[in-house]
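Every protein chain except one is present and positioned as in the full complex.
On to chain A.
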Amino acid sequence: MQRKSLLASAMTAAFLIAAFLSPVQAQDTVKIGAYLPMTGTVASYGQMEWDGIQIAHEMKPEVLGKKIELILVDTKSDKIEAANAVSRLVEKEKVVGIIGEAISGNTMAGNPISEAAKVPSVSPTATNPLVTQGKHYAFRACFIDPFQGEVAARFAFNELKAKTAAVIIDIAQDYCVGLGNFFVKEFVKLGGEILSTTYIQTGDQDFSAQLSAVQSTNPDVIYAPNYYTENALMAKQARDLGIKAPILTGDGAQVDALIDIGGEAVENMYFTGHFHPEAATTERGKEFIARFRKKYNKDVDAFVALGADAYFLLVEAIEKAGSTEGPKVRDALATIKDFQGVSGVINMGEDGNPIKSMVINKVEGGKFVYVTTVNP
């Protein structure tokens, strides 16, 4: 009897302490979750974005007088893992805001879950329009694909003087399919001709058959809006086959691994991108670049900059809302104006899509070189 009551009182005490402790802890910090591909086929994106988020956290570690706690979950570059990651952040970690994912397909897997839980999310680099369409709590820090595809088409037609194009699309990625479609639409509208459209799949390594078919039509430009690994291998095989047409691609290519793997074959590859350090205009951007260079001893990539911007946007919205409640933060995010981000000035437009300028970069001498800026 005595032992039982001792046990009961000990348990009551434990419960009391636990009940007392947890709200105190919760009040101490503001939890922001991130779900990113740290491993798998697009790991470069996630790792770069995480680097950016951490520097951003260093620059602004507090909001509403509380410390910000970052929680990272790896999505392994996989759609199912991405959905699980968001569930975990929402249910177990009780985060007030979410950063992620890096690519469109995975963000579309994760968004419905944060949407249902009324937790605002900001993806650094998911550029497919469908990512935020019809969603109330989903935002992003980057421009969207229609703009990117159109600018690519205009650049190909006006600057590269291309009258004919071949399109090679990774059918497994919503991002690549979207970009391809918008490019084709605009290129045809301008008076160009699409000679062939062929498909590949994420993880494919042999493109010789597709490229031989492309070669037989001899296009002025190849539009291949795919991710960096496929792009690097494809460029190599294209050059081996003697294809000389310039290759034009999207923002997914601006990763060091592209140059590591592609080497000379990716020289003169053009791509539409979010950012180049040379084009950095904001004070925040300059400070960020300086800090990043000091810590990592290398230049800031678009993915690093956008990772940071996703963080800054969330924190700014929490501050503006004066609260961490989902609906209030969401409203603050939706009305962000003239926000001085690392990647440039951000105005939140319709559907949680920022309106911002785009840069065109190319590979030259084993480096990403800034070509020009295009405003919306």
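Just so we're on the same page, a residue touches a chain if its C-beta (ideal position, glycine included) is under 8 Å from a C-beta of that chain, and two chains touch if they have at least 3 such contacts; residues count from 1.
Everything that follows uses one rule, which is that contacts and distances are computed from a predicted model.
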Protein name, per the UniProt record, of whichever chain is missing from view ("Heme lyase CcmF/NrfE family subunit", "Lipid II isoglutaminyl synthase (glutamine-hydrolyzing) subunit GatD", "Cytochrome P460" or "Branched-chain amino acid ABC transporter permease"): "Branched-chain amino acid ABC transporter permease"
Touching residue (missing chain; options A:Leu64, A:Ala116 or A:Ile171): A:Ile171
Candidate in contact with the missing chain, chosen from A:Ala138, A:Ile200 or A:Ala224: A:Ile200
Touch with the omitted chain, as defined above, among A:Glu159, A:Asp260, A:Glu287 or A:Glu325: A:Asp260
Among A:Leu241, A:Ala290 or A:Val369, residue touching the chain not depicted: A:Leu241
Residues of chain A (touch criterion as defined above) contacting the omitted chain: 37-41, 43-44, 47, 77, 171-172, 196-201, 203-206, 208-210, 212-213, 215-216, 229, 232-233, 236, 240-242, 257, 260-261, 263
